[in-house]
Structures are given as structure tokens and as C-alpha cells.
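Missing here is one protein chain; the remaining ones are kept as they sit in the complex.
On to chain A.
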Amino acid sequence: MAGVGFRRWAQALSKGKGSGISALLSGCRAASGLSKDSLPGPYPKTPEERAAAAKKYNMRVEDYEPYPDNGEGFGDYPKLPDRSQQERDPWYQWDHPDLRRNWGEPMHWDFDMYIRNRVDTSPSPVSWSTMCKQLFGFIGFMLFMFYVGEKFPAYQPVVSTHLNARILFSLFFCWCFFLTVTIFSSFKMAGSSFF
């Protein structure tokens, strides 16, 4: 019983002419803004309703196609082609150039998704099969090579560290010896009275 009553109240709210608080209180709508017949309505069932809806949305009757009536909440809103705004002519003088839209033009249901910052349906420069082959080919190749590297590791050759230290020390000793010999002989040759 309470469930039925609650549903009735919710339906009355949603079907009411008002919006928000005004619907709750008075059931009336403000007189400013569009009139009821130029706002979206229920799904059009007769051809006259379709013609009126097409006229309301500034479309030709042949172009007007509402969403299928399956209770998903579209009403008589027109089903426009799913094209992003990026696809529209960049050189035409739109009324709103950043949105590539003219004033009064019917907006797609997902208009805020199809703006140029977001989803883009424009044609890809390379065909789909080429893109798939390149991407998955690269990823597959890299995965395969990493797998092979795991299976057959390859390391740098390294001598023992003790032996390495002895080699380096003896090299340094030789260098010091030759340095002193060079300095000593250069002094000798210059005939200095150092010694």
C-alpha cells in the first residue's frame, strides 16, 4: 500500500507541469521561458503528432525520427546521426564557432559528449585493419621478446673482483713510475740546477 502511494507521488511529481520546489508546492510552472507545446513531449503516435514534433524541432518531417518508444525516457526527442562536432566543416561561419553549431539547430541527445574536446567520430587516417595490425603486432612482438629474454638470459662477462683490483693497482703503479721518470728526464734535459 505504501509502495503504491509512493509510486503515485513520484509519478505525479515527474508528470507535473512544474519543476523542483514549485512542483512540490503549487503544481504550476513559471510563465517565462518556452511554452508547453515547444518543450519536448511524449512519443508521437499519430502522423499529425509527428509533423508537429518535426516542426517544433525545426526539422523536415521526413528527417524527423524519434527514438524508439521503449520507456527509456527519450519521449519525442529526435534521433540525430551519431556524429561528433569535430566532423563539421571548420570553414563554415557557424553561429557558435567553437561548438560548430548554429542557433536553433536541434542538438544531439549526447551533444555534450560529441563536443570537440571529447568523443570524436571523424575518419581515421589509416584503415582499421592497419591500425589493429600495427598496434597488436608491436605489443605482441615486445611481449614475445621479453618472454624470450626471461627464458634465455644473457649477462656481461665479469672477472673476479680481487683479480680486478690487483690489475688496476699494478696499472696505477706503472703509471706513477713512468710519470716520475718523465718529469725527472725533462728536468735533466732542461739542464736545470735543481739537482
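The rule we apply is simple: contacts are C-beta pairs under 8 Å (C-beta built on N, C-alpha and C of every residue); 3 or more make two chains touch, one makes a residue touch a chain; residues count from 1.
The definition used in the following text is that contacts and distances are computed from a predicted model.
Looking at the choices "Serine/threonine-protein phosphatase", "NADH dehydrogenase [ubiquinone] 1 beta subcomplex subunit 4", "Transcription initiation factor TFIID subunit 6" or "AP complex subunit sigma", the name in the UniProt record of the chain not drawn here is "NADH dehydrogenase [ubiquinone] 1 beta subcomplex subunit 4".
For the chain missing from the display, the contacting residue among A:47, A:71 or A:191 is A:71, taking the whole complex into account. Among A:46, A:129, A:160 or A:180, only A:129 touches the chain left out of the display.
Screening A:103, A:155 or A:175 against the full complex identifies A:103 as the residue touching the chain left out. Across the interface with the omitted chain, chain A contributes residues 10, 14-15, 19, 33-34, 38-40, 42-43, 56-60, 62-63, 70-75, 77, 82-83, 87, 95, 102-107, 109, 111, 121-124, 127-129, 131.
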